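To keep things clear, I will list the structure first and then write my remarks on it.
Here the complex is missing one protein chain, while the rest keep their positions.
For reference, chains read A and B in written order, and residue numbers begin at 1 within each chain.
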Amino acid sequence: MSLLSFTYGIFKVLGYDLATFVTFLIDSIVFLLVASVAVAGTIYFFRKYMARVQLRIGPNRVGKFGTLQLIADAFKLFGKESILPRLRDDLPYKVAPVLVFIGLLVAFSILPYGSLYYIGDIFISNSGVGIILLFAVLAIMPIGELLAGISSHNKYSLIGALRAVAKDISFEVPMMLSVLAIVVMASARTTNSLNISSVVTSELLPYGILEPLGLFVFFISMIARASYTPFDMGESESELVSGYSTEYTGMRFGLFYLGMFGTILLGSFIVSLFYLGGYNGPYSSDIGLIYLLIKAVIVVVISFTVWLAMPRIRIDKFVNFGWKYLLPISVINLVLAGFLTIYLGW
Amino acid sequence: MSEWVELNMGPQHPSTHGVLRLKIKVEGEIVREVEPVIGYLHRNAEKLCENTFFCDNLLYFDRMDYVGAPGMEVGYLEAAEKLLGVPPPERAIWIRTIMAELSRIASHLVWLGAYGLDLGMLTPFFYAFDLREKIMTIFVEASGSRLLTNYCSIGGVYQDFNEKIVQEIEDFINIAPSKIEELNSLFVKNDIFISRTKGIGYMSKEVAIDYGVTGPMLRASGVEYDVRKAEPYLAYSKVNFEIPVSSKGDNLARFLVRIEEMRQSVKIISQAIKKLPDGPFFNPKAKKSMMIRMRGEGEVYARTEASKGEFGVYIVGDGGVKPYRVRVRSPSLKNLSVLREIGKNVMIADLVAISGTTDLVFGEIDR
Partner (left out) sequence: MEFQPGEEKGKDGRKIIKVKKEDLLSTLESLKKKGFNHLSLITGVDRKDYIEVVYHLHSFESNEYVVVKTVTYNSKVPSVTHLWKSADWDEREEYDLMGIEFEGHPDLRRLFLPQNWVGHPLRKDYNMKNVQYINMDEDGEDYATFDPGDGW
């Protein structure tokens, strides 16, 4: 029983139209809260982990072990004055951070999260074309970055936006090709190979083992999507001050910041769903969510370590890398996936 | 014809260490022209020195290269003591050697951490400052101050090394080599770091000499020149060390030369602490009541190897208690001026990487 039908069962007395409306409203709010808490938790965890790696203590003043530090920071961000540049293009300037964040939130609502004891399967939208929807939604984020960079009327922002777009183009194609390989493999096992939950449920052997190349390409693309070191050329702070978000302050900047951390979490979920077996495992009908969370946290830690240890790669080298290495690798991966599916029947 | 966009990097910018302002013209991502604009920290220390007693001028030199203050003090005292005729005793010379080398390591560690930040690496910064903290405790124990030590003084040093300081220095010598190796491996084992530095920012030997570049930057371009060997001062003629030289002339070479210099400095300190002689640490001719009455005449130029390069102090005295003219050759100024040449036709990201290897400290450039 999914969360949707569970809520619908409570409100059934209101009649079909109203009950559907209320169900989706409540589910969305619950989901928004859970997603926000999850993102906040990631940030707290990241800060503690980052501090340990860097011989520091990390947040330790507000609340027990500094757990409330993030709430304090959020209040600070909300309370900050939002300074608007005089020469901005008003509408795109204000829409851009919202676009980045909305794309992220919608993407979260498309993923299946496995099941937990009494709640059952947790998902908001179990679309038949979930994979296409997911990456379509993710494609909104670069538009937000581009708008932010162009509308700020700042040379640093502009260069940052151009870099971000150049970067996005060079990894999106390999990323989509490696996802296509997943769909190819899943099509042999399930009739509904574009539905994320049926793809994951059919994944008895993790696709990461069958397609290590795809995992490699997708992991790198995920880091690049989240745009942190080594792929943070778009907002490289030592070169372009803060790239496309230079002119943003207060909560508008906070949305970019949350978007970045949220993308790491989202990317880890996607990697663990598609390549690491997702919520599959013994007794997965009861504790599938826990499997998923453990896998996602491991991926988050790996990507944080990459963040902390790596210097920033130069934009032209990354574009080269994207077109000359990632793209051929993902094509090879796709061919291998077809071969495995048709001739070996894996 | 494509259009060049003018871009101001600095004076408030995360990559310009201090208040450097780079007026750059970019064509897309490629930097076509660089013009450093300086003077935002200008205090005219040279004029201030003319109005202060010889002994008090030391304060202004502390504030030049503030990440390695004792090295600057040594440079000033080399000139001032020759002018005033109050040579320091043997023990003070060795103590100064140790302090100068410690300050060289401290300065290089700041550079190392900041260079990581320039390239987008966050973590090595903290590891570098962790090691630097050990040097700071030595400075605090010796002088009572972390940054602007004001430890050396005319005719000797402010106070003698006690057993605790010697113990701390020995502890430092024990842990430093492994920590430096750790720092080194954080960088050079990273392929992206190599790709950001190898072959980038090439400076030929001729350009380096023409622009008056000195210090690790010059040595990375293949000129074996170190004032510690060319014109030994303090106790450098009595210790064994090598000058690291590389002929590559790129960012990586400058990086490796500085790392090797830190290793050599540890070697010098470990020899000096063993050879530290007993005896007075202060020339009685320069006791406190005599300080402001010391007169100097004539002119003296002394050069020392500071962490950034050849640091020269030129003092002209007219027989008064204050210097008539003080002129400072600041190595960073010359090292920065070459950025006009090597910062051309590179990408913006590389310009940051190149200006990072010049190791700028603005207290010293602007004076």
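The working rule: contacts are C-beta pairs under 8 Å (C-beta built on N, C-alpha and C of every residue); 3 or more make two chains touch, one makes a residue touch a chain.
All values reported here derive from a predicted model rather than from experimental measurement.
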Item checked: Which displayed chains the unshown chain touches -> B
Margin query: One chain is left out of this view; which of B:F53, B:Y202 or B:Y324 touches it in the full complex?
Written below: B:Y324
Item checked: Residue in contact with the excluded chain [from B:I30, B:V223 or B:M291] -> B:V223
Item checked: Selected from B:G39, B:G279 or B:G320 as touching the chain missing from the view -> B:G39
Margin query: Just checking the interface: what residues of subunit B touch the absent partner chain?
Written below: 8, 21, 38-39, 42, 44, 46-47, 79, 82-83, 209-212, 223, 225, 230-231, 298-303, 310, 312, 314, 316, 324-325, 327, 329, 333-334, 337, 341, 366
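Note that only the chains that are shown with their structure count from here on.
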Next item on the list: Please give the residue numbers of subunit A that touch subunit B in the complex, ascending.
Entry: 50, 53-56, 155-156, 159, 163, 229-230, 232-233, 236-241, 307-317
Notebook entry, point to check: Touching subunit A in the complex: which residues of subunit B?
Noted result: 5, 7, 13-15, 26, 29, 116-123, 125-127, 130, 186, 190, 192-193, 195-196, 347-350, 352
